[in-house]
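Of the protein chains in this complex, all but one are displayed in their positions.
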Amino acid sequence: MILCKVVGSIVATIKHDSYDNQKILLVRPVTPEGDLKSGTIVAVDTVGAGEGNIVLVASEGRAAMEILGFSARQPLRSVIVGIVDCIDCERSGG
Amino acid sequence: MKLGRITGKVWATAKDPKLNSLTLYVMQPVDEHDKLLGTELIAVDTVGSREGDLVYWVGGAEATFPFHDRQIPSDATIVGLVDRLDTQPDGTA
Partner (left out) sequence: MELGRVEGTVVSTAKAERLKGRKLLLVNLVGPDTKPSTNHVVAVDAVGAGEGEVVIVVRGSSARQVDDLANVPTDTSIVAIVDSIDYGGKTVFRKNS
């Protein structure tokens, strides 16, 4: 998985079936410090992420299939699987 | 998945039968500000896109899975047509 920042969202009417009813966000890879790197990824959100969030993105088809509950492989690979609270931070109260 | 802008079309009669009746486009990967990213690719269309459209596409093994009944020899497949794209207004995106 890679660290990304949510930088936007996409509205698409005509799309492959596997993207029906999915929230589609635009994310940019970031350094652990939060600096934007190059490249933009279109990712399906499964955790309620929003613009500005630092998120974990998995780009692997089988992982996407399992997370989204598909019974067969789909042309979909990038999925937001977590919102990062902090990196290397002291756990405060669990 | 990535964003791309369709810049051209490729015609090929002699091709793998699994690609028959599919449209092959020249596609330029772009970022959310339409900035060009890397070199142009040839992508299989599955959503009825046209030249000039902003699309999103999938690469790698997942590009082979757009159809339920067969897999296709594609490593870049267009899976959605972007109607609207919203980014942060402050330009940091």
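All chains are identified by letter, namely A and B, in their written order; residue positions are counted from 1 within each chain.
Quick note on the criterion: a contact is a pair of C-beta atoms (placed from the backbone, for glycine too) under 8 Å apart; a residue touches a chain by one contact, two chains touch by 3 or more.
A quick note: this is a predicted structure, and the numbers were derived from the prediction, not measured.
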| item | value |
| --- | --- |
| Visible chains that the absent chain touches, using the contact criterion stated earlier | B |
| Selected residue (touches chain absent from view) among B:24, B:47 or B:81 | B:24 |
| Residues of chain B (touch criterion as defined above) contacting the omitted chain | 7-19, 24, 26, 39-44, 51, 59-61, 63-64, 71-76 |
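Operating definition for what follows: only the chains that are shown with their structure count from here on.
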| item | value |
| --- | --- |
| Distance from chain B to chain A - Cα centre to Cα centre, in angstrom | 19 |
| Chain B residues within the chain A interface of the complex | 1-3, 30-32, 37, 46-48, 56, 58-66, 68, 77, 79-88, 92-93 |
| Complex contact set, residues of chain A against chain B | 7-16, 18-19, 24, 26, 28, 36, 38-43, 51-52, 61, 64, 72-78 |
